[in-house]
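Just one protein chain is left out here, and the rest sit where they should.
Per-chain numbering from 1; labels A, B and C assigned in written order.
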Amino acid sequence: MGPPLLEIENLKVYYETRTVPVRAVDGVSFAVREKEILGLAGESGCGKSTLAVGLLKLVSPPSYIAGGKVFYRGKDLFAMNDEELRRIRWKHIALLPQSAMNALNPVMKVYDQIKDAMEAHDGKNPGADPKNYVLTLLKSVALSSRVSGAHACELSGGMRQRAIISMAMALKPELIVADEPTSALDVVVQRGVLELLVDLREKAGSSLLLISHDIAILSEVVDRLAIMYAGKMVEIQDVYDIFDEPLHPYTQGLISSVPSLEKGGIPRSIPGLPPDLRQPPLGCRFYPRCPNASEICRREDPEFKEVEPGKFVACHMNS
Amino acid sequence: MMRSSGLPWKRERLTARLKGLRVVVENRKIMAGLCMLVGLILTAEIGYRLLPYDPKKMGDVPLGLPPSWEHPLGTDPMGRDLLTQLFYGTTLSISIGFTAGMIAFIIAVLIALIGGYYGGTLDSILNVVTEVFITIPSLAILILVAAVVGRVTIPLMSLILAVFSWAWPCKVMRAQILSLKERGFIKLAKLSGYRGIEIVIREIMPNMLPFLGAYFAIVVSWAMIAEAGLELIGLGPQYTITLGIMLNWAMVHAAFTRGLVNWWIPPVIVLIYVFLSLFIVSMGLDEIGNPRLKVKG
Amino acid sequence: MYALALSMAITINFVVPRLIPGNPVQTKLMQLYRLGIRLGGEEFVEKYSRLFSLDQPMHIQFINYITMLSQGNLGFSISFFPATVQGLIITRLPWTLGLLGAAVVVSFLGGLLLGAFMGWTKREGKRSRLTSIVFGASLFLSQMPYYLLGMMFVYLLTYLLPLFPYGGGVDITVSPGTIDYVVSILYHATLPALSIVLVSLGAWAVEARGLMVSVLGEDYLFLAKAKGLRERYVFRQYALKNTLLPTITDLALSLGAVTSGSIITEIVFTYPGIGSLLFNAVQSLDYPLIQGITLIIIFGVTTSALLIDLIYPFLDPRVGEK
Partner (left out) sequence: MGNLLEVSNLGKIFSLGGLISKNSVTAVEDFSLEIPEDRQVIITLAGESGSGKSTIANLLLGFIKPTSGRILYRGKDVWKLKGAEWKRYRRELQAVFQDPYESLNPFYKMSHVMMGPIKKFKLSKSESEAYKLASEALLEVDLNPEEVFSKYPHQLSGGQRQRVMLARVFLTRPKILVADEPVSMLDVSLRADILKIIQNLEAKHDMSCLYITHDLSNAFCISNEIIILYLGSVMEQGNFGAVIKNSKHPYVKMLVSSIPIPNPRSRWEGRVKLQEVETARLETIVGCKFCNRCPEAMAVCREKRPPLLDLEENHKVACHLYA
């Protein structure tokens, strides 16, 4: 485990509505360390995708950055101008968006789409032989050289996802943020793609922030696991520790609601529904669904802090 | 609260209808467009009745007068009062346009429903026919028909216009039906024991209402454009006066190049006014029907 | 489909005139008589009936008609007798093709670019006053019939403020082949072309703007931004390409409507194209000429539409796959 590569401080990303804003990401702080795989899990609407988009300031209306700072190797990303930020994107921090199925430009060949990313950051001549380099990249994601001349519509979902991964690896970024990279894929392909991503990252020495709604998937590959709920970070721990001894009641509920081929039987569900993020509860956002909530949970929003070395949690009952 | 006497599904039908109406009434664009149209028709109807002149009888009034108190728009060289013509022509033009639009619309809905819902070979054939009607320049055929028929009556005029205006809305409606047909609630209706036409009426049509309304306004507008165009080049109904026919007389007498503004500008303005109000109505209906613009409640 | 369109047009062309009761030659003679032209009596009717094989059964007539068509023979014009219909059309066709072709190309390309730019300004939720004004204007123009605009131009720019000539396609005092001749042609064509261009430009701009706005929400545009590509490049390679390609099929579908509109525009401007010829034919009830022109127009439109549809798969890689 290395020093922090990316530090996020009190990031807030809101969505404008006619009335009050939706507080999709509401004061999230955490760090991605060098060369680690950090998993980020949460249910739909918890703000995990918004967080991914927000940390590179890639938000577009009606969402906007409502506060916070993001430091990449100590440099404040939000203080940079558009051109400086453009140079950071992809070259240093590559964001693989959700629904990569539709993320390839349908009217450009795969080769041109890999090449333009290289040209945008390294001037006109990326390496000695861009053609050869692209083929090596494709080979590294187990795609045949034919793919380089293909258009998106000729490729299956898994192949498109791999093409985008090869595109991300072209510039060997220090951090890859992958938002649900495998959610639309078949089980076997899902495993293959994930393994590729992990192996390539290992070789390039990059960090990986892996975002998924499926903690079973994350448990297969990540080093540390972060859990979000209703726009807030609730827990971050080493993946073994979090499965052995989850600290936050939401994490406990989430883990026991996942079915397993090992165990069988219907898992437990968490009663209730996530709160409306236009008017979240005053205190802890999980309070209405929490089995061990007390009076303070209703009044005060628990602080997200390190309770033991490497164990972060936001819960009054655990501090 | 629910009382057993007020059965929820009975009220549901009624409230759904009322709600539909309320959405229409509350939409400013629809109401503005409709008011514009109704205002125009009322003005034309009342104005025509108040004026003592005959729009069609030549020599009814002195020839070629400039605008005056007695003849606010002047008279044409055949001795007809132009304001009377304008009022009379407005009503007639709009009614021809509406009749044509109505017929075209019915053709379009029927073909789209039959083809779109039942699919298969029939649909393929209907689809090709629709595309043919879109591709061929309808005006050329209209001219041919109108010229050959010779004496065009008002109902006939509406009919020919209709035959050449249904195709485009039909194509769009068919696409809409095709996508609605694939929606899950159609399957569910089948599982609830509904069949064929019941599904079309209960499940598909309600979702298409604003869309159909918008297209109706557009079809009427197109029919009127074609109508005025045909009349302008002298292929309209004979022995009567519409806005297009007024323009035709004006053109034949070179009114544009003789500065007889009082003759041709008013019908042009009325036409643009009608197109504009129909367009505003269709935009308003589109707003209701288009889910992208709908604000989630 | 295009074959069907064409054969249907041919059939309509054949059937419609024959729907009128009575002998067409007789009817025509009557019409000519009313116009003050005398062309013989009973034996003349019979002779011509035989000449046009009108005494034969319908299917034979139809076969004759098709044979004539396939030889490029559209018969004789009545009002311009003894000129042939095809001869008349050929002298007028270049005018229409030039006017319509230029107008369609200019409005299509110009409108799309304008619309694409208007859409592009909406990225990241920016609002610009200029764009809304231009958009409003395009919307208004797109709802106008060509001829109304044409009439305004005639009045404003040839009568009130005589900047442009009215009527005709070229100044007859200028000798053909000179540069002045070309200038004169362009000068005469400006207003009719402009009235077609403005309306369809508006329509294309509205459509392209809508498409661009939906392209802006696409995932590949987000990825382009995440890739750190330069804005101008993203606009050109990602946004513009995807906005423009789907409009090409619409171009094919729109040709019919544009042609219809331009016929009336020609008449309003007394431009010497086939639209005006058609107008003359209608006024003098010259059926062979009307039929011939109608057929040529339909033939031209369907062939161009077919060409566009054939070219399209080469431009858009998505078509071949689906």
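By definition in this document, contacts are C-beta pairs under 8 Å (C-beta built on N, C-alpha and C of every residue); 3 or more make two chains touch, one makes a residue touch a chain.
Everything numeric here is computed off the predicted structure, so don't read it as measured data.
Partners of the chain left out, restricted to shown chains and counted across the full complex, are A, B. Although one chain is not drawn, the whole complex shows that of A:66, A:255 or A:297 it is A:255 that touches it.
Where chain B meets the omitted chain, the residues involved are 1-2, 4, 7-10, 12, 16, 121, 124, 183-185, 187-194, 203, 206-207, 296-297. Residue positions on chain A in contact with the hidden chain: 43-44, 142-144, 146, 155-156, 158-159, 162, 186-193, 195-196, 199, 213-217, 219-221, 239-240, 243, 253-255, 257-262, 264-270, 273, in rising order.
The rule we apply is simple: only the chains that are shown with their structure count from here on.
Touching chain A and chain C at once is no chain at all.
Ranked by how far their CA centres sit from the centre of chain C, the chains are topped by A.
The centroid of the Cα atoms in chain A and the matching centroid in chain C are 54 Å apart.
Work out the mean CA point of chain B and of chain C, and you get 24 Å between them. Each chain gets a centre from the mean of its Cα atoms; for chain A and chain B, those two points are 53 Å apart. Against chain C, in their complex, chain A makes its touches with residues 56, 58, 60-62, 86-91, 94-95, 97, 99-108, 116-117, 120-121, 151, 153-154, 164, 167.
For chain C in complex with chain B, the residues that touch the partner chain are 1-2, 4-5, 8-9, 12-13, 16-17, 19-20, 139-140, 143-145, 147-148, 151-152, 154-155, 158-160, 166, 252-253, 255-257, 259-261, 263-264, 267-268, 278-279, 281-283, 285, 287, 290-291, 293-294, 297-298, 301-302, 305. By the touch rule above, chain C contacts chain A in their complex via residues 123-125, 218-220, 222-230, 233, 237-238, 241-242, 245, 316-318, 321-322.
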